[in-house]
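A single protein chain has been removed from this complex, and every other one stays in its place.
Residue numbering begins at 1 within each chain, and the chains themselves are lettered A, B and C in the order written.
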Amino acid sequence: MRQALVLGFVAAFVAGPWLQAAAQTEDPVAAEFDKFREVLEQDNPAELWEVKGEQLWKTPRGPKNASLEKCDLGLGPGVVRGAYAQMPRYFADVDRVMDAEARIVHCMITLQGFTYAELAKAPFSSATRTPDPVSITTYVAAQSAGMKFAAPQNHAEEKATYAAGKEIFFYRAGSFDFSCASCHGVDGQRIRTQPLPNFTKPDQAIRAVQGWPGYRMTGGVMHTLQWRLNDCFRQQRFPEPGYTSETLSALLTYLTVNSNGQVYKGPGIKR
Amino acid sequence: MKLTTLAMLAGGAALLASCATGPGGARSDALSMMKRDFHAQGIAGMDRLKEDKVQAACNKYNDNPPKEVAEKLQREQYATVKFPADGKLLGDWKAGEKVAQNGRGMAWNDKGGVGGSCYNCHQIGPATTSFGTIGPSLYQFAKLRGYGADVQRYAYAKIYNAKSYSACSQMPRFGHVGALTDQQMKDLTALLTDRASPVNQ
Amino acid sequence: MADPMKIRATVQGDVADVRVLMAHPMETGQRKQAGKAVPLHFIQSITAQLNGKTVFSADISQAISRNPVFAFKVKGAKAGDKITVTWKDNKGETRTDETTVRAGS
Partner (left out) sequence: MLQTRRTVTFGLAAALGAALLKPLSALAAWNQGAFQAKSALDGMKALGITNPQDSGDIVIRAPDIAENGAVVPMDITSNIPGTTSISVFIEKNPFPYTGTFEFAAGAVPFVHLRAKIGESTPVRVVVAAGGKFYTAAKEVKVTIGGCGG
């Protein structure tokens, strides 16, 4: 990520001469962030939610008093290892493509008897509460750490969903005429000091999905990609996308397929 | 709506066997998905998902419309610019700096327009090093371009409706969509074009 | 009840590297939620024992980050030894977890 920042200085900067001089050398701030990012990642509080998520996965809960151990994440009922890196994918039982959290929520509804309304009511973490699907997604994601992303593009619906996701990515609308691509469609740019990876490029798309679910230092809360995309649309000045909706699965299909072949490092730590 | 179902309905199942995209193509799938999946939140209504003329053209041509289309759009957009009734384009650059720093406004958790988010994308004053690079540097804006009325008018109109000069510019149309008040735009114009502004030192 | 800690203890030579993750809000008393200040709520004391003998302890303030992370090193430890960590917060709540020292790779 920090490499992109340095790149940003070199490539996008032609204006201020005093800055050009600075651009010749590596950005010391970025280097410093990098160094301590490693320190922070060594002990990541995200692991606390992995533990919690594992318990939630294995404990009989909900009106049907069932565990999630029969939940099919695409590799067969109960198979968790490797599943996260191979989603979003098409699920015949719902005849749509689902990302990991969408599938987990689906399982909580069908196997445990929770309702979508109660799960979607306050789906994002606050200082005092981490919703169960967030912990469970963190657990599931951790079981794909070290594996390569391999979101399938075999079923016709998976291909169509990728294509729709790409359209959504480039769709400019809203008060500020923004699309996802406004910030993430060009190499080497940054917003304030934050590097903006170009998600249309395979080598950079990984930055959209790497490190999620992530422990966010701001607020000290655990967030998933459902939250991340929700907040992107807020900053895009769009209305709000539905939690675990097909729109978000489509966008995640576009981003993940673009990252296929790259290694997922597991739950991360975010600014 | 299931994408395959859409394709089947079109009666083109055989033709589309290897591609489940609906009859209107991926774009139509995407639009119907978004229309169904989004909901109004705070000040952000569902109307925001609809493209206006500029957005439609930029989406259609991948931000690169043919010259004549672009020029027509730019003329139309420039016509939306309402210059201040009192004829004064320069406000207070100090107030402008605050507007430029403020990144809030128009999101569903805002009450309306708040700031200009200028530093998100532009280098402006020399004191702020945490600036974005999505837009060009505006440092020494008038020092490089001149302090005349034409430069002030250009700055004001660009802030009011950036699409007046570049149909598919990534910059929002702050005046056109009511994200900034006349006074805020005057203050920003001063930040960029006032001789006393640190931007021009 | 407080959520469990996550403790990792690996020995290299005769020094055990002990790393602890704690689930705690560490409220400073300054944060506001729905217009009301969230009361001060933070871990005050930490004690770590090697096979029942205290080797490391700390008194801390609310300035320690939310979901605290600590690491320390214990000499004379070997694989199979027990490391026990206990914290106690300003509301009197306490939590103890234990792990076994593992040989480092």
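Observations on the model:
The working rule: a residue touches a chain if its C-beta (ideal position, glycine included) is under 8 Å from a C-beta of that chain, and two chains touch if they have at least 3 such contacts.
The structure presented is a predicted model; accordingly, all values stated were derived computationally and were not measured.
Remark: the residues of subunit A touching the chain excluded from display are 29, 32-33, 35-37, 39-40, 43, 47, 50-51, 142, 145-146, 190-194, 214, 216-220, 223, 228, 231-232, 235, 266, 270-271.
Counting over the whole complex, subunit C has residues 4-8, 10, 15, 19, 28, 30, 44-45, 47, 49-50, 53-66, 68-77, 84, 86, 88, 94-100, 102, 105 touching the chain that is not drawn.
Heads up, the rule we're going with is that only the chains that are shown with their structure count from here on.
Taking the CA centroid of subunit A as reference, the farthest chain centroid is that of C. Here the spacing of subunit A and subunit B, counted between their Cα centres, is 26 Å. Each chain gets one centre point, the mean of its Cα atoms, and the points for subunit B and subunit C are 49 Å apart. In subunit B, no residue reaches two or more other chains under the touch definition.
Taken residue by residue, subunit C touches two or more other chains at no position, since every residue touches fewer. Those residues of subunit A lying in contact with subunit C across their complex are 42-45, 47-48, 51-52, 127-128, 215, 217, 219-220.
Those residues of subunit B that touch subunit A in the shared complex are 2-5, 7, 16-22, 26-27, 29-31, 33-34, 36-41, 44-46, 48-51, 54-55, 58-59, 62-63, 103, 106-109, 119-121, 123, 130-134, 136-137, 139, 163, 170, 172-173, 177, 179.
Those residues of subunit A that touch subunit B in the complex are listed here as 8, 12-13, 15-16, 19, 95-96, 155-157, 159-161, 163-168, 170-178, 182-183, 186, 188-193, 196, 233-235, 237-242, 245-248, 250.
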